[in-house]
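Here the structure comes first, spelled out in structure tokens, and everything after it is commentary.
Just one protein chain is left out here, and the rest sit where they should.
Up next is chain A:
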């Protein structure tokens, strides 16, 4: 009977193909969304590890997380250098990575930091950053050096020892370039699959230099008159002060500080200490917890996406239902012939259900194959254009459930046309007038 159903489908392959394609596309979409959802969540959780606390000026945990880990958005509040020094001397602090943001290179965020980043920052399952070529800031004696994330290097087309111009602000197009201070690429990081890939890292002193915060003794005279602009976050009086003070800090304000502790168990207590710091309003967040909270807010979006793809699947299945129903009229003669050779109404019913199952199975298989084709051949394109990282791993249990649900839904739906055919078969008998 299954062979008969297939032969009948083959006879109507024109319209059947369209149904198969519709189901394949909806399967692809559903599985694709599921894939992206799971892998985004994974990538998301992998963006930072090993860091116990992120400290910034008093702000929401999501904002602090976004700016310090994802380099998205601008923190309007900053913490000052004194607070950074206070954080360093807190008991139990093992290492600290300062971060100052606000500039960019053709849309890639510039993060002013120290070599501690390359030494201590970890992502994924406690992996450290690796250099693809070149080395850290210490490999150069001057401060106008930069380390590029893998993606930033690739898209900017920069390799080591090439010059780099940093722009003020974070837009793609900036009207204020720091072209008086060209930077040199000191190193390129290996790909991590995290926002680090898109980062341009410069030493704090370099940041201070372009913004006029930090003036090495030899440059004091010339820079004083030459530098006209000031960073929005840096007040003018600071500039004046810095010229006079001898042991001036490289920058006066930081966006965030990542802290690693000797013992993870200190995190909660330290968080409390930092949050109640008197000199400045600070907030410390635990990245794992903040990531989870943030992911929960993205949940809504993810659910919307899932809903849309489920609706697309339903549309695909309804398309199949329509095709089946439309074909019934022209197939009444076929049904009568089958009846005449002894096929019972139940057989006719089974035939249609078989057809629907065959169409859906072929469609779902094609959709799954297309998914793997996209995963295998389109992974790079996805990574580059959308920043979504996906891998062609085997189907998860949940994905298998989804496929089964599609096929199951198709079979259930097909009972309607099948029942209509059954009724037709009973009423028409052998006398179909065409």
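Quick notes on this one:
The rule we apply is simple: contacts are C-beta pairs under 8 Å (C-beta built on N, C-alpha and C of every residue); 3 or more make two chains touch, one makes a residue touch a chain; residues count from 1.
The working rule: contacts and distances are computed from a predicted model.
For the chain of the complex excluded from view, the name given in UniProt is "ABC transporter ATP-binding protein" [choices: "ABC transporter ATP-binding protein", "Anti-sigma factor antagonist", "Inner-membrane translocator" or "Amylo-alpha-1,6-glucosidase"].
The residue from A:71, A:120 or A:339 that touches the chain not shown here is A:339.
For the options A:15, A:49, A:293 or A:347, the residue in contact with the chain missing from this view is A:347. Mapped onto chain A, the footprint of the missing chain covers residues 1, 4, 7-8, 10-11, 333-334, 336-347, 429-431, 434.
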